[in-house]
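Some notes on the structure that comes next.
Note that one protein chain of the assembly has been removed; the remaining protein chains are unaltered in position.
Right after this comes subunit A.
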Amino acid sequence: MRTSTSGRVGQYAALLAYLVFLAFPFLWLVSTAFKSPRELGSLHPTWIPRDPTLDNFRQAFDEQPLLRAAGNSLLAALAAAVIAVLIATPLAYVMARHRTRLAKAATGWVVVSQAFPLVLVIIPLFLVLKNLRLINSLVGLVMVYVVWALPFALWMLVGYVRAVPTELEEAAAVDGAGRLRTLVSVTAPLLAPGIVATALFAFITAWNEFFFALVLLKTADKQTLPVVLTHFIGAEGVADLGPLAAAAFLATLPSLVIFAIIQRRITGGMLTGAVKS
């Protein structure tokens, strides 16, 4: 297809506008993180810090228990991702391979669970977890995260399972391999990359999550990074900008790195869900 030169110029101009719109807030965050308090207080802020400093990072760690919070986040996200994938993979397999009523019901649940506002879910969960003495506990949070990550994990995994040809499994069955044996030694290895991608995605989702953590975790020693980040913003909405920016920047890094790794796979997985027949 041919596009005229003026058309090309227009396209590049539009692309540039998008690039600026998408990138500038993040660049400003990074810039603010390296500015000295004096510079932040002065009028006419600049894109490049005049005298870059690491003080904000030091101060951020002094003001709030960031390391502790990062540890909590890591623990909760890791546990949630591993458990979610462990229990979702078998169900996704059934949903992809069999058309039972159960598989249909599971698909229905995946769709419906997206529509409900979290308030309607969190109030009963809060009451249940309170009875189990799991409020202000990472165990309770992980339980909630697992179920919360399931719809998406199921959806991705169903796509990946579909991409594994049934012929391979049938061949294994003909060769006398039992059902479990077939799953473990034929299907699972082929699914492995998809499972890893799903786990990483579940990890990011849990690492970034805020609402459940806000409701369920009461004390600073249990809270996760997103909740602790909001403590930098005072009651009046006045924030200590430098440390806030520094901490926010650090909290984003893990997600960005992981996302960069799995980006291709996620879009790929989405396509297999739609295209592969």
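Rule of thumb we're sticking to: contacts are C-beta pairs under 8 Å (C-beta built on N, C-alpha and C of every residue); 3 or more make two chains touch, one makes a residue touch a chain; residues count from 1.
Everything that follows uses one rule, which is that contacts and distances are computed from a predicted model.
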item: Listed names "Transporter", "Hydantoinase B/oxoprolinase family protein", "FAD binding domain-containing protein" or "RagB/SusD family nutrient uptake outer membrane protein", with the criterion being the UniProt name of the chain not displayed; value: "Transporter"
item: Contact with the hidden chain (one of A:118, A:139 or A:184); value: A:118
item: From A:34, A:57 or A:155, residue that would touch the chain that is not displayed; value: A:155
item: Missing-chain contacts mapped onto subunit A; value: 1-3, 7, 11-12, 14-15, 18-19, 21-26, 28-29, 32, 40-41, 43-45, 47, 86-88, 90-91, 93-94, 96-100, 102, 106, 109-111, 113-128, 143-144, 146-147, 150-152, 154-156, 159, 162, 166, 179, 204, 207-211, 214-215, 225-226, 229-230, 232-233, 237, 239, 241, 244-245, 248, 251-252, 255-256, 258-260, 263, 266-267, 269-271, 273-277
